[in-house]
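Here's the structure we're looking at; comments come further down.
Excluded from the complex is one protein chain; the other protein chains are retained at their positions.
Chain nomenclature is as follows: A, B and C, assigned in order of appearance, with residue numbering initiated at 1 for each chain independently.
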Amino acid sequence: MAKPKVGIYGFTGCAGCQLEILNLEDILLDIVGAIDIVNFRMAKSQNDDVTQLDVAVIEGSIVTKEQEEEIKKIRDKTKIMIAVGDCACFGGVQKLTQFQNLEEAKKLVYGDVQMKHAIASPLHSRAIDEVVKVDAKLPCCPMVKEEFVEALKCLLAGKKIDIKPHAVCEECRKNGNVCFFEKGHVCMGTVTLAGCGSLCPSNGYPCEGCRGPVEEANIPEQVQRMRENGLSDEDINRKFRKFTSGAKEFANALEIAKNAQATNAPQEAKK
Amino acid sequence: MSENPNQLEVHHITRVEGHGRIIIDVKDRKLEKVELNIIEGSRLFESWLRGRRLDEVPHLVSRICAICSAGHTAAALKAIEDASGIHASETAVKLRDLATMGEFIQSHTLHMYCLALPDFLGFESVIAMAGKLPNEVKLALKMKKLGNDIAQVATGRAVNQISMNVKGFSRVPTKEELQGLLAKLKEMRPFAEKSCDIFAGLNYPNFQRKTEYIALHTPKEYALYDGKIKSSEGWKAPVSEWEQKATEQVVAYSNAKQGVRNGHGYLAGPLARMNLNQKQLLDAAKAKLDAGPIKFPSYNTFHSNYARAIELLHCFDKCIAIIEDLIATGAEKGKVDYKEYALLAKKFSANKGYGAVEVPRGTLYHSYAIDENGIVTYANVLTPTAQNLRNIEEDMVAYLPQLMDKTREEICHAAEMTVRAYDPCISCATHFLEVEFKD
Amino acid sequence: MNAPANPYMPQMAKITKIREQTSDTKAFEFQFVDPKVKETFTYEPGQFVELSVFGIGEAPFGISSTPTRKGFIELGIRNVGNLTNFIHQMKVGDTVGIRGPYGKGFPVETLKGKDVLIVAGGTGMFPTRSLINYIMDKRKDFGHVKILCGFRSPQELLFKDEFDTWKNAPNTEFLLSVDKGDETWKGNTGVITTLFPKTTVSPESYAVIVGPPVMYRFVVKELLARNIQKHRIYVSLERKMQCGIGKCSHCVIGYKYTCIHGPVFNYWDALDLQEAI
Partner (left out) sequence: MILAKISKGNIPEFLKRLMASYEVVAPVEKEGKFAFSPVSDPAKVRLDYDTTILPPKQFLYPPEEKLMEFKRDGSAGKETIDTTKRVLFGLHPCDIWGIQILDWVFDGKFPDPYYRARKDNTLIVGLNCTSPRNEYCFCQSMGTYTVDKGYDIMLMEEGDNYMVHIKTDAGNQVIRKSSDLFTEVSAEDTNILSKDLVDKKMKAKFKRKLDTRNISELLDFTYGSPVWKEFGDRCLSCGACSYVCPDCYCFNVKDKLDLSLQNGERARTWDCCLYIDFARCAGGHNFRKDKATRLKMRFFHKEKSFVDDYGRPACVGCGRCIKACPAKIDLTEIFAKLRGV
């Protein structure tokens, strides 16, 4: 069997996901043995932009016109495209400009200088699947390198990439952590997709939702719990709109909670 | 390569972090102009950081750059604590210091062995190099992993720190974890020493250009975590003045926050630190330096690689010292319960604060202003890569004319190598900076 | 395999025959590698096995061969997911792991001497074929046998090469329908319940129903209308049986384990399971 041809590309982001690939020191040489890396600018000088790819691994979000064209070109020659990390999966922290006036934001940072590679107005930073079709997403900031290796093995073995639609609480409980809600704080783990190994709660910090919403996240209940813990609407929005504000459930959490309340209210009245 | 016969273009600078492009104009074998274009998309951190609560800032800004995320976190924490009047415990500072040291080890090893050494030994990449020098590559990967392990034990994750927070740590390493690191550091240390020899013996291009060198400095130690701003031109300034010192000429150049002083570029990073602070190196690193063939101050940019090797050894010994100290005095005191930095409803006096640390590529500056609710009203970050951009161009302008009789490929390669000597972190530089030289 | 030391460990088996059924369905014949297992492996019609492909996973499959024919087992497998897709790419001679048999099969002892009505829809044909051929091989032991089969289209018929044998068997009636026919189709068209007016069902019959979840309610209605008592109706339910041995709980319906209390349930018991049908 010929080794699958793989391209690893970075768009706008912190390069942390690509770095996490290089941080797989123990098995890096095995990976290089199992796949044929034809493009990895961060690590290699000779990069091939022509060869058809079996797998393209995409880090970073699409911000400029040039990037939009480039990702389309990559898509055209790729069988399976995987978005890794929050920038590629959700637009990243830079997506937070969506809650601002983009022109004012740009002016604030650059002054009056017109930038060639600035965020293309009127669009904000975009997740890869806002531009081209994506076959699998491995969210997290940065991506979980173990999950990346598992995904790679699935692709090599011809298996579907299997990410369980469970909340971070699953892993947090298995790790035997004390729940932040039990301690009187708010944690996003209840509505966030598991897969990180509950890394933040295990390190004493509440989940920040960086893996994005879990399937059918119970946003109204989460908002209710946050309010009971004394959070203002601004605080609640700050919790939801952080690394994955590109996810609609998180961007519009307050609205979703309000709508749910409105649907339940007539029923309550009937009782 | 571009269509224009007189224009050499390196489309994508490889083996750096982020996206850059070099354009070299040549006429009649004479260098007309060199441009370094940054084509990485901007992220406007300083815009949307406004409105965030101060305890969120360290985690958010760690995402500016993965390679120096611990440095960003540390600089932001210092600036925020300066603004809010919160004080971190002595143990917390030691742990932060340890985390950034781990980052130095991982970043320097990555650059030295995976990005730079293939240039000097004529390999396309570290992957290609691994075939010929398997032992060195394996040891280098092991040393890089050790750097990551240190950062991970200290902060929960090697990339984008978790437990390193305002006032202290939400989790501190156990004694067993620290002892584990200590054993690994001692095991790897001979390779760190050997790395000094390897990088002392490389055939560096003979290129001398004196520029201004700027780094943090303190007489107490080789300044990495703390110090005042010091320049090779003889001036010193407290960190709180960084916004005036580092961006003086911005308007004249019409480039936002590019590192320009008095009309010329300046150099930040290992070479600047070595030129300014070599006296403060720990004994073993100093001894290596004394016994080696290359002396500092050096005005050869390529000697940055050797400076990294010496710093690497210094960081090993510094880590060992910090860990031994933490084992003896206990890391527990660095721990702060979450409720102490979940600063809900806490009142502050509106203020502005400044923080700076040395990161692998040079001095990193952060400053923030907060209001009485602890909400950020102003944010400003200056990364070393941004500071170096002007100087990189000036280096190329000075260096490339010597090579005009070479092939285009060789010229391009030399230009790329020059850029790489700075180990630029382009995404790091682009969160606030857009460099526009020419269409 | 009587109570092996470790019920999770599969026995290795080789694919010995593959019969294409439809565009997405194949019948695979397996023989155990260990001669002792091959010889002693036995089961009841209606039971299932857990089939493994190491590295890909494990899933339950109803046995479609009959225990009256020894030395091999046959499983009908539709390509619907990861594992089945993988099995569909396998060839004769390839090895898989099999453990079982598990669950309660059809009540063949109860059915003996009785008239039997078998209603099979779609892939419900897999386990019922086991029962049909079991009855065929012991034809004298059973009364009148009526087989009603329904498929979505003429292209989706399963085990059609055996239809004639069943049709021609003594004291046996075989009726077939497809939901939607085509120009070549000459038989009955319509959902499976449209076959009921074309035959008579004695109230003394015992009925066995296997098919997609939606089918049960409609078929049961027809049977009750023909005065067949609830306890004489048997259904085979399909759930996500993962361990097969009553532990992992993925197959629990209401409060019963499909894998050990079923998959064949008496309709009276199934009614009590609330969410079953």
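Here is the rule we go by: a contact is a pair of C-beta atoms (placed from the backbone, for glycine too) under 8 Å apart; a residue touches a chain by one contact, two chains touch by 3 or more.
Bear in mind that the values here come from a model prediction, so they are computed numbers and not experimental data.
With respect to the full assembly, the chain omitted from this view is in touch with A, C. Of the options A:Asp30, A:Asp48, A:Glu234 or A:Glu255, the residue whose C-beta touches the omitted chain is A:Asp30. Although one chain is not drawn, the whole complex shows that of A:Ala151, A:Ala167, A:Ile236 or A:Ile256 it is A:Ala167 that touches it. If you put the hidden chain back, the residue from A:Thr64, A:Thr97, A:Asn203 or A:Gln222 that touches it is A:Gln222. In the full complex, chain C makes contact with the omitted chain through residues 3, 5-12, 33, 52, 54-59, 80-84, 94-95, 97, 213, 238-240, 242-243, 245-250, 252-256, 260, 272, 274-275. Although one chain is not drawn, its touching partners on chain A can still be listed: residues 27, 30-31, 34, 149-150, 153, 156-157, 162, 164-167, 169-170, 173-174, 176-179, 181-183, 187, 189-191, 214-216, 218, 220-222, 225, 264.
One rule holds in what follows: only the chains that are shown with their structure count from here on.
Between chain A and chain C, the least number of touch steps comes to 1. Centroid distances built from C-alpha atoms place C farthest away from chain B. The most central chain, judged by C-alpha centres against the centre of all protein C-alpha atoms, is A. Look at where the CA atoms of chain A average out and do the same for chain C: the two points lie 44 Å apart. Mean C-alpha positions place chain B and chain C at a centre distance of 66 Å.
Counting partner chains per residue, chain B shows two or more touched chains at no residue at all. Shared contact sites, meaning residues of chain A that touch two or more other chains, are absent.
Put simply, chain B touches chain A in their complex at residues 12, 14-19, 38-48, 50, 52-53, 56, 59-60, 63-67, 69, 106, 110, 114-115, 118, 124-127, 130, 137-138, 141-142, 144-145, 148, 155-160, 162-163, 165, 169-171, 254-256, 335, 338-339, 342, 344-345, 416, 425, 427-428, 430, 432, 434, 436, 439. On chain A, the positions that touch chain C within their shared complex are 157-160, 162.
Per the touch definition, chain C reaches chain A in the complex via residues 55-56, 81-82, 86.
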